[in-house]
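Missing here: one protein chain of the complex. Every other protein chain is in place.
== subunit A ==
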């Protein structure tokens, strides 16, 4: 069974058209793109664990990281 991972991809440009091209190529490599953040040269999305390696082969990609998840204590918790 496929294991989906939310990932963040760091790229070497902030030029919007180039970023859109990179995002399109990442899609072809199995990334379901959530957002293309030109300002931060970062693309976020979801992909199957087995495709993680191939994302790094896309030209312009610097790093691929699995996203951290965050969880606050419930509102009744004294330490936040």
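Structure notes:
The rule we apply is simple: contacts are C-beta pairs under 8 Å (C-beta built on N, C-alpha and C of every residue); 3 or more make two chains touch, one makes a residue touch a chain; residues count from 1.
As a convention for this text, contacts and distances are computed from a predicted model.
The chain absent from the displayed complex carries the UniProt protein name "S8 family serine peptidase", chosen from "Quaternary amine transport ATP-binding protein", "Autoinducer 2 import system permease protein LsrC", "S8 family serine peptidase" or "Beta-ketoacyl synthase-like N-terminal domain-containing protein".
Touch with the hidden chain on the side of subunit A covers residues 6, 8-10, 14, 34-35, 37-42, 44-45, 62-63, 65, 67-75, 78-80.
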